[in-house]
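Entry: chain A
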Amino acid sequence: MIVLGEKASYVKCRWKCEAGLSANRCWYYRQHLKEVSEEELFTSGHRGCAGCGNVITVRLVLKASGKNVVVVSPTGCTEVISTPYPETSWEVPWIHANFENAGAVASGISDAVKVLLRKGKIKSKPKVIAIAGDGGTVDIGFQSLSGAMERGHDMLYICVDNEAYMNTGVQRSGATPYGAYTTTSPLGQDTPKKDMPAIMAAHRIPYVATATISLPLDFIEKVKKAISIEGASYIHVLAPCPTGWGFPGEKTIELGRLAVDAGMWTLYEILNGEFRVTYKPTAKVPVKEYLKAQKRFAHLSEETIKKIQEDIDKRWAEAFR
Partner candidate 1 sequence: MRSSQSLGMSDTRTLASAKRMLRKDVMTCNKAVAESVKLCDVDVIAAYPITPQTSIVEYLAEFVAKKEIDAEYIKVESEHSALSALVGASPAGARTFTATSSQGLILMSEVMFTASGMRLPIVMANANRALSAPLNIWNDQQDSLAVRDSGWIQFYAENNQEALDYVIQCYKISENKKVMLPSMVNLDGFYLTHTLEPTEIPDKKDVKKFLPPYEPEYRLDPESPLTFGFFAGPDSYQEFRYEQQKAMENAERVIKEAAKDYYGFTGRKYSAIEEYKLDKKDTVLLTVGSVSGTVKEVVDKLEKKYSVGVAKLRMFRPFPFEEIRRIASRAKIIGVIEKDVIIGVNQGAVATEIKNALYGSKSIPVLSFIVGLGGRDTPPSTVEKIIKICENALEKPEKESYWMDLK
Partner candidate 2 sequence: MREIRFHGRGGQGAVTAAELLAVAAFYDGKYSQAFPFFGVERRGAPVTAFARIDDKFIRIRSQIYEPDYIIVQDASLLDAVNVSEGLKQNGEIIINTEKTAAEIRPKLKLKKEAKVYTVNATKVALDVLGVPIVNTAMLGALACATKEVTLDSIKKAIEKRFPEKLAVKNIKAVEEAYRQMKE
């Protein structure tokens, strides 16, 4: 098990290895990774793109959760690539209903489990996990998610954020970052990315966290923590998409790391109202490096990049005070 909390060795481990410094130099990282479950609950043969960040997310979630779960996915890449009849990649109970109702469907399962346990109709209590894309979370599924979080069902909602509607061919969502090209923001997104974790935190649920697949130990730890907490929790995980962002498939993990190191994505958790940064990059990378690695930002002028950098500097100062 990965030890939660303030153990010196662990903190040191995370601050070095997960920053992408060479894993061969960090004994702790290797040890912790060895503690991650080898069981594959999301099998090969799915239809995801080569280098798909969504699938890595699902794998990491299931490695953290183990078998005793029920997973809900709304419409999106994850659903389409994993369940074309008559095949499925899921080795855990899984259900899809519609695009905008993962929150509500998960509420229903969670409460059904509660009452069926009480009535002795089922024996064990699986954790309900919704795994939804950014479109199904910050846009069309927002209402049902907000309702579910506010009601506080025992469930974990994970937003797999690849910052646009990738399933339909890269259209902008509320999670698309400022400046990014999508087919429906051809001149670049002209609004800032919706701060969904902050909105979720405003629901005063016990646990909200951000994560990225590029720092798997941090992510797995957060999923485990969320599952152990009774009530509604929310994790927003940045999952780079080679197809939608325009970078070669082998760079999926690298891009996630760059996003964090450049300050485009901050890793933190809010446990019972208490905010804590869980990872501070050892060195701040200029955002230009992150932006220039992706086609969706290729059109940005120096001026715009400067503006983005200034915005990041401000947020960085706030986050890592």
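If you want to know what made the cut, all candidates are chains of the complex that A comes from, given by their letters.
One rule holds for everything that comes next: a contact is a pair of C-beta atoms (placed from the backbone, for glycine too) under 8 Å apart; a residue touches a chain by one contact, two chains touch by 3 or more; residues count from 1.
Keep in mind the model is a prediction, meaning the values are calculated, not measured.
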Of 1 or 2, the one touching chain A somewhere in this complex: 1
Contacting residues of chain A [partner candidate 1, same complex]: 67-70, 72, 79-80, 83-86, 88, 90-98, 100-101, 103-116, 118-119, 121-122, 124, 126, 143-144, 146-148, 150-151
